[in-house]
Structure formats: C-alpha cells, structure tokens
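Structure first, commentary second.
A single protein chain has been removed from this complex, and every other one stays in its place.
So that you can tell them apart, the chains are marked A, B and C in the order they are listed, and the count of residues begins at 1 in each.
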Amino acid sequence: MFEQLLKTFDTGNGYWNPLVWGFAFLIIFLIIYILRGRGNPSYKRGTEQTKVFLSGNPEYENKELLHVKASNLYWGWVESTKWVINTLKKMHTGRANDYILWFTFMIAIFMLLLGVI
Amino acid sequence: MEGRMLVAAGSLTIVSIFLIFGALLIHPFGVPNAYKMDQYIIDHTQNESGANNGVTAVVFDYRGFDTLGEATVLFTAVAGVILVFRRVKKE
Amino acid sequence: MIANIPFLAVMAMIIIGLATVVFKRNLIKMVIGVSIIESGVNLFLITLGYREHSVAPIYTASPGGIMSYPVPQALTLTSIVIGVAVLALMLSLVIYIYRHYKTLDIRKLGGGEE
Partner (left out) sequence: MNILDILLQQSPALIVATPLLGAFLTPLIGKLGYNVRNIFIIIILAVTAFLVFLLASDVFSGNIHTYVFGGTTSTVLSNTVIRILFEVDGLSIFMAIITVILSLAAVIYSWAFMREETGQDKYYTLLLLMTTGMFGMVLTGDLFNFFVFLEITSIASCALIAFWTHKAKAVEAAFNYMVISTIGALFVLLSIAFLYGKYDALNIAKLASRITPVSFSFIDKLSLILLLAALTMKAGIAPMHMWLPDAYGRAPASISIILVGATQASLYGVFRICFTLYGNVIQIPEVSLGWIMVILGLITMLIGVFMAMIQIDFKKLIAYGALAELGYMFLGVGTGLTILSNPQLSLASNSFALQAMKGGIFHIINDALDVGLLFLVAGAVYYATKESSLNNLGGIARNMKYTTVFFLIGLLAVSGIPPMNGFASKLLIYESVYQLNPILAIIAILASIMLLAIMVKVFYSAFLGPKIDRFQDIREAPKSMLIAMGILASLIIFFGLFPDLIVNTLVEPAVKAITHPTSYILWLTGGV
C-alpha cells in the first residue's frame, strides 16, 4: 500500500512524481533560507529604509487608496483585447430567448456538420 | 436586430428541414416497428400483472420507478414553489 | 410517406414552439412557447405507438383486437405530469420577476454583462 502511494505517475510520455518534486522544493527553500540569513548587515528595522518608495511622492494617509482595485488590474491586457471582450460581452445578453436562439443555432450547426457532410 | 432575425430564421429553417425529414423517414404512421417490448407487454400483461388496462400496467408495474420519479417531480415543484413564495428577511 | 402527416404536424408544433420562445419578448408568451414544444413532444410519443385500426390497450374493451402500444402512452403520462410541475415553477418565477421589475418585457430586465 505504501509503495503504491510513492509510485511515480506515468503520463505516457513523461513522469511526474509530486513527492520528489516537493523534496526538491524543500531543499531549494533551505538554500534560500541560508542565503537569506547571510543578508545585508546594513539593513535596520524602523528607519527610512523600510518606507515605501512612490516615485518620491509622500505616502497616502488613507491606506485604502494604496490598494489597486480589481477592475484596474490587467488594464493593459483588457485594453488590448477589447475587440474580443466587447464581442463576447455582446453575446451575454442575459435574455432567455437569445440563449434558446444560440441553442437552435448550435443544433443547426451540428446538423450541418454531422448530417450533411 | 436584423442579424439576429436572419440567424434565427436560418437556423430555424435548418432545424425544421431536419425534423421534417425525421418525421418522414421514421416508420409510416400506424405501422410501428414492433420488435419485442410492446408486443411482450400486450401479450403478457394480463398474466403477469393482472391488470386489464395495458397502460396502467406499464405505468404502475413495468415502469413503476418512472412513476415514482414523476411523483418526486411533483413534490419537487411544490417544494420549489413554496420556497420561492416564502417570506424573505431583507438585509 | 405522405401518410406521415401526423408526424409532420407534431414537428410543426415543436418548431412553432421554438419560434415562439425565440421571437416573443413577453415572459408569459415564452412560457407558452415552452408549453407548446412540450405538447408537441407528448403528441409525438403518442403517435409513435399508434397502430392502424387499433383500440386502446384495455383487454375488457377489445377482446382479441389490435391494440395500440401501451409504453408510449405511459411515457406521455409521466411527461405530462413533469410538464405541469415545470409550468408551475416557471410561472411562479415569472410572478417574482414581475414583482421586481414591474414588467414582463424581457428586454427591460436587468440581466447580462454590465
């Protein structure tokens, strides 16, 4: 039973063993931890060094404004794929008869694909 | 809107053509393909279930489990309607 | 082939129902469309089991005669009851939609991506 648990997962073309992977990860973490322990000795807590650097601007008093809102995230991606997203948005009308129209349309497509060809 | 009408008309036409072909190509009306199931029921109902009505025998005996499902559907709908019309606490 | 007019009629019913659901904007009319499709399918089941010159499959009524097939009729019974249940729930949802939006026109509801 225990050996069965440890067996490597054969995916047909490759192998995948999460346990070995996890073990490797552990060692990497250990190395990182050791490196981190030998860090820069000039670092001091509670001084200017720890302050957030906002292009020289003063930090906001209200911390809430520091938070980037969800709708602003990936703005560039959304802007550049606008043509896809707007088309898709138009598809989602939220009306049941449009949904049924899509259903009818897909039946017609299936009929053409499977029935005629 | 024009495009929607066009798509709707086109796909409905294709669907109706296929359904009409289906209606024409299935067995001629009144001459069903009797394999075994229905003939077996007609022949054996009186002996096996003691019912004089074939439909009753099928509904309550041979396919009685479907009837249980049907009753469950009714129960579900009643429970659903009661759930929808209950008093809701507004926030 | 031309004798298949009953089958053609039920197919026409299904198409009419589908067209109703696709084209009508009123919620109640959409529910009616669903109901028409359902009647079409039920009738199709019934017509499938019919045999020429047959009577209902009741033994006391027709000793020794040709009987139509009982299974489609039994399936239709089940399907009718299911249809009633669906209709009840659908209409109660329509009532609630009306209470919220004060309209039954599907274009004036608030769905879709904002």
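Here, contacts are C-beta pairs under 8 Å (C-beta built on N, C-alpha and C of every residue); 3 or more make two chains touch, one makes a residue touch a chain.
Just so you know, these numbers come straight off a predicted model, no measurement behind them.
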item: Touched by the hidden chain, restricted to displayed chains; value: A, B, C
item: Residue ranges of chain A at the interface with the undisplayed chain; value: 4-5, 7-14, 16, 18-19, 21-22, 25, 63-64, 66-71, 73-74, 77-78, 81, 84-85, 88-89, 91-96, 98-100, 102-103, 105-107, 110-111, 113-115
item: On chain B, residues whose C-beta touches the chain left out of the figure; value: 18-19, 21-22, 25-27, 32-38, 40-41, 61-66, 69-70, 72-73, 75-77, 79-84, 86-91
item: Positions on chain C contacted by the hidden chain, ascending; value: 14, 18, 21, 27, 30, 34, 37-38, 41, 44-45, 48, 71-72, 75, 78-79, 82, 85-86, 89-90, 93-94, 96-97, 100-101, 109-111, 113
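Here, only the chains that are shown with their structure count from here on.
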item: B-C or A-B - the one linked by more C-beta pairs in contact; value: B-C
item: Cα-centroid distance, chain A relative to chain B, in whole angstrom; value: 45
item: Separation of chain B from chain C, taking each centre as the mean of its C-alpha atoms, in whole Å; value: 9
item: Sites on chain C at which at least two other chains make contact; value: 18, 22-23
item: Numbers and ranges of chain B residues touching at least 2 other chains; value: 8, 12, 15
item: Residue numbers on chain B that touch chain A, as the complex places them; value: 4, 7-8, 10-12, 14-15, 18
item: Residues of chain B defined as touching chain C within the complex; value: 8, 12, 15-16, 19-20, 22-24, 26, 28-32, 34, 37-38, 41-42, 45-46, 52-55, 57-59, 63, 66-67, 69-70, 73-74, 76-78, 80-81, 84-85
item: Parts of chain A lying in touch with chain C, wherever the complex brings them together; value: 89, 92-97, 100-101, 104
